[in-house]
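All protein chains of the complex are present and in place, except for one that has been dropped.
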Amino acid sequence: MTTIARDDQCRLLVRCPDGPGIVAAISTFLHENGANIIESNQYTTDAKTGTFFMRIEFHITNLVEKRSTMEADFANLAAAKSMDYRFFYLNELKRTAIFVSKETHCLMELLWEWQGGNLKTDIACVVSNHEDARDVVESLGLPFHYIPANKDIRLQVEAEQIKLMEAYDIDLIVLARYMQILTPNFVERFEDRIINIHHSFLPAFIGARPYERAYDRGVKLVGATAHYVTNDLDEGPIIEQDIERVDHRDQVADMKKIGQKAERRVLARAVKWHLEDRIIVKQNKTIVFG
Amino acid sequence: MTTIARDDQCRLLVRCPDGPGIVAAISTFLHENGANIIESNQYTTDAKTGTFFMRIEFHITNLVEKRSTMEADFANLAAAKSMDYRFFYLNELKRTAIFVSKETHCLMELLWEWQGGNLKTDIACVVSNHEDARDVVESLGLPFHYIPANKDIRLQVEAEQIKLMEAYDIDLIVLARYMQILTPNFVERFEDRIINIHHSFLPAFIGARPYERAYDRGVKLVGATAHYVTNDLDEGPIIEQDIERVDHRDQVADMKKIGQKAERRVLARAVKWHLEDRIIVKQNKTIVFG
Amino acid sequence: MTTIARDDQCRLLVRCPDGPGIVAAISTFLHENGANIIESNQYTTDAKTGTFFMRIEFHITNLVEKRSTMEADFANLAAAKSMDYRFFYLNELKRTAIFVSKETHCLMELLWEWQGGNLKTDIACVVSNHEDARDVVESLGLPFHYIPANKDIRLQVEAEQIKLMEAYDIDLIVLARYMQILTPNFVERFEDRIINIHHSFLPAFIGARPYERAYDRGVKLVGATAHYVTNDLDEGPIIEQDIERVDHRDQVADMKKIGQKAERRVLARAVKWHLEDRIIVKQNKTIVFG
Partner (left out) sequence: MTTIARDDQCRLLVRCPDGPGIVAAISTFLHENGANIIESNQYTTDAKTGTFFMRIEFHITNLVEKRSTMEADFANLAAAKSMDYRFFYLNELKRTAIFVSKETHCLMELLWEWQGGNLKTDIACVVSNHEDARDVVESLGLPFHYIPANKDIRLQVEAEQIKLMEAYDIDLIVLARYMQILTPNFVERFEDRIINIHHSFLPAFIGARPYERAYDRGVKLVGATAHYVTNDLDEGPIIEQDIERVDHRDQVADMKKIGQKAERRVLARAVKWHLEDRIIVKQNKTIVFG
């Protein structure tokens, strides 16, 4: 591809009742606004009474100037088709906060992928209830906030965290092995914007100590699941899952190390897809436009 | 999905110079013809001077009656945009011939997937230069044609095969471990319609005896490659590849058995994608709309 | 490898309290009996107070003649070391019964691998509560027994099945998608000799309708688990597991088809390992010597 300026690039996500002519209407609108489509994906839940989902990535020369007019015009089309929609401009990087506890492998993977240019985001800060990650975070020039946490001071901790999220104007929170449960108050403020990595292939081993329980059950695969956080623990919409093989020689400690490879990979993919606006939450599931 | 009659379903494949408004034009055309889009994929080789490729699967109530009018109307649009295109109607199953030699594992996989409803095609006949596959083929009520072959009688053999392909009105030839080389005359008659399975991850081990050479090299993976046949041996556009692990204990015979698993899987996927019109050949490569 | 007569080949499986000199004692014994070791695996659960497991595959010229002497001599060594052990002679093929219901994909995979020489066993018979598999089974010259079954006539059905197993002198029963629950009476007669394929990555989706529940949960992987049958449904020792990817477009029917690939693969591997005496059951887990 010839390089297109990020300033000129945009993604449009649409959800609406299915019906005739939606793709034609959207693509005609974009054409009339001078857009060139880069990538387009759609999905309909049911051919007759279903819901239509679309993601279009496009570019328009001098988009920055044309943007407000385009949005105003699109509002009319959207109203006519009962669309729920949003434009995402590529020159507006999402602002990400990473929460981590003692184990830093997932944090490290995210920082690495970010440094390598695979995660297009501003990492605004890292928040932890332990000091373990401070050095690596600060060595990259990123703010590190140590906020001790336990279940007795949960509300007070979350109040401080929410203040921080607001101060940094955070779009996405990634729980990169953050071992504290969040309250509904916190979760609801960031609906579909908190990604957690759980260290099992859900719904197996929901809750605490999944590797210990995997060991006890004698499984031959360990896994990891990235999902949006909801108020039902480990029940949120699954974004991505993957597994690694283990065998009878692997003790719990081995399974943890092996599983970390899956955790790293799965979380990095899920965050990348979120940042690229490829994920649409639909009840307790996700549509991921690959 | 609610079930849609196969009679009403169609796929449109388009290739044309990239330019503004193509998606809008096609989707508007389809909308005006009463189409409901089921699935849509597009790809552009380059944002400025490139080629645009599209696959749209749609359905239209009473398509059988409306089909000729639709095609006539689309011809105008296609001419205006310099489109190379084709409509594929789902009620017109492709007619497939499977060529096989002594090893029947790939043939068996195809027959199996076909019986299970995963390969929507008419298997018109099986052609072989050996008798090994006769029983299983005939037990399924399929015609089996034994045509002995060797390099000295190649032209005569191919003349007979071509006559057979014409008699059966064949759309697709699958070389499911058929161990004879085809002449340019044969290949050109079925351009982009002959799929071969090669028993290595090309371009490694082009040509004869790939497992023997893989063994000699001490590789830790063996693979398989499905590709369209061209006149350059094992150099045709690759459709799909996959691998299996081997280790130092595996002799050549073991590697063959292990590799057969990859061969079966890879060929079945490639044939499925071809039958679903998901593959576009672009010079020596394929675009596969997943 | 140069070919060794099956008559001369043997496998010895040993389980005993760990202690010094066990490997030396066994290998010295085998050496003194003229054995040449082909493959050897061992595993100890704990370095101090644990259990020692070993599998040795060896060959002895004219083993058939020497066999009874060897066994008598080994009994002394075994007594001294408190060994639980068994010799498996490769010229005594295990006799296998395959149980199946309506879905034949797992049965087909086993028959296929057996025909290809990958499963060294006598397939003594196929038992089914449906007629679907009869044709394919009988076309291979194998006995097919149709025994209708439902929960109301379970005891009577199992009485008939047990009689059949005894008549055929069955060593291994493979439940290749046999959709009836077995009673404790049946299970206990064939302890560690009934292999079941469950269509999920256990312990996720224990019990009925796993694909439906996987669909409802929105997982991104479906899996399969082969395990020995115990009286706790789907809780027996896991032998092997594997997964396939699915995405948001896959309905329950798609997930079933995709999952079948994992089911076939996983069951075939588990049966192969059992036939090669590679599996040792240790409480609710398996040791698999690869």
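Odds and ends about this structure:
Going by the order they are written in, the chains are A, B and C; count residues from 1 in each one.
To be clear about the criterion, a residue touches a chain if its C-beta (ideal position, glycine included) is under 8 Å from a C-beta of that chain, and two chains touch if they have at least 3 such contacts.
None of the values given here were measured: they were computed from a predicted structure.
Residue-wise, the contact with the chain that is not shown comes from A:H105, picked out of A:H105, A:K220 or A:H248. Counting over the whole complex, subunit B has residues 43, 201-205, 217-221, 223, 237-243, 247-249, 282, 284-288, 290 touching the chain that is not drawn. Against the chain not displayed here, subunit A makes contact via residues 1, 105, 108, 112, 116, 118, 139, 251, 257, 260, 265.
By the touch definition given at the top, subunit C reaches the unshown chain through residues 1-2, 4, 20-21, 23-24, 27-28, 30-32, 34, 36-40, 42, 44, 46-48, 59, 290.
Following the convention adopted for this analysis, only the chains that are shown with their structure count from here on.
If you average the Cα atoms of subunit A and of subunit B, the two centres end up 37 Å apart. In this assembly, the C-alpha centroid of subunit A lies 42 Å from the C-alpha centroid of subunit C.
Subunit A has residues 290 in contact with two or more other chains.
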